[in-house]
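Shown here is a partial selection of chains from the complex, left in place.
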């Protein structure tokens, strides 16, 4: 990266994504460019205009999940070099003088709306929903003259930084343990070092449509004792019934069992895409059975080589 | 159903969902109630206020996919009794007098926007996107006095029925073969009859988090020769890494191989939910291997019973 790195992120400022970016060492002093969608954030990295992009990948409130999965699965190759977990906490804000009992229309991102549904039904049952392109945009929109809604649901970060907004209620999310997972994505380069508590992300197109096709993919991991922490199917967008799978596997491609599983995937689905090996945010080390250790792979390889040499 | 049935559907009127509903025999003369979201459409059926609901389930432009998957996976049980396929064709509309070169802001549902992105970039590269809650709502909004956008992307149905809207371009979707799949959902009752070209939908919570857990689920189908036409993972919403799988399998629960696979699923994941067996819209009959035919199951069952009787 350059002396002062440049990061793009799914904006606007004040979203949970920016909170994730701030976890990256040096991000506070880096150039941080909010983008209106995941594709733009990634395309700037692809074009060399930014060093890396922070985008949501799992259980997001900002709509990034499937957009991100699809955006990194196609186009010029990119690499995940880091992950970040951010607890999801929602507040409801309004302009000074507005009380909860005054609220008739609420704006926020659709995913945030879904995650605060129980609170809204209990407290403002007759409120109408106005779609917003992000939680932060909904909050900032309240300050415009012709705002056609009375309140917004957003992250605490926005509310804290913006003097014209009153927090009417905090922690209004239906699931107090909600966490969103974000990934930092860069152009291909040297792999992050193996730490022993790593994750590898791949995209695997389903090669054929028969009862065992997906099992064939999963078996590449299972037969090498590689656990999967995430698997998501995504339509290829061409025809109904055609899928690719986005998979997070425990371990680093420098682990022999992971390298062997990836080689197996490549054979049965040659368009398999490697999206990166990187340290787990939770630092939880993988459990490795003796017969899937690096030593076991090395011994097996040496045994076969010795036989081949005669 | 009552003499004049009542259907809810994901509205507003003029969306692709209503087009799907119109494929149901009798729908033209039935009471059709548009709902603002999938949950409302389904809850009215649950409450007995409607006979059935038409909602999108796969590759939708109206945002129904994951909302539908989640809505039918939880809450009071419902049953899919029919599926409908609707070709997805987009038009861009504006008020009379507005030309393509005049357009600065376009509104539509986010999924429709994603599916017309190439056309927009090629023809109106500088247009800004204004999120709409549906394609039809975006189109109707153009007729309001304070419309803050110049054009909308919607289904041909809306444009055809609304005199104040001009179609500026047709077939602007990036994928000319796009199809959305919809399901008709009712309260549990007698199963639709087996036709020989059927589909069965189930929701299966992943019972444990180990390398073989998902394979154990898939093997229930594969070992009985039951093909899967759709599999989607969905987070349970409680914690990262907890999933349920929404699965469409070829065949009817009245087929012995499907019944046996479901029994197997129930054993390894007792919270498995049956969402219905119903005729395939494409009428494509399942291919059944001899050892998974009803006759084979009956013979095996009779053989074991005879031994048990001694």
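We just call them A and B in the order they show up, numbering each chain from 1.
Everything below uses one rule, namely that contacts are C-beta pairs under 8 Å (C-beta built on N, C-alpha and C of every residue); 3 or more make two chains touch, one makes a residue touch a chain.
What you see is a predicted model; the values in this text were computed from it and never measured.
All together, the complex described by this structure holds 4 copies of its single chain type, of which 2 are visible.
Criterion: only the chains that are shown with their structure count from here on.
Distance from the subunit A centre to the subunit B centre is 25 Å, each centre being the mean of its Cα atoms. The residues of subunit B lying in touch with subunit A in their complex are 36, 58-59, 63, 66-67, 85, 110, 114, 129, 131-133, 146, 175, 177, 179, 181, 209-212, 214-215, 218-219, 221-222, 225-233, 235, 237-241, 243.
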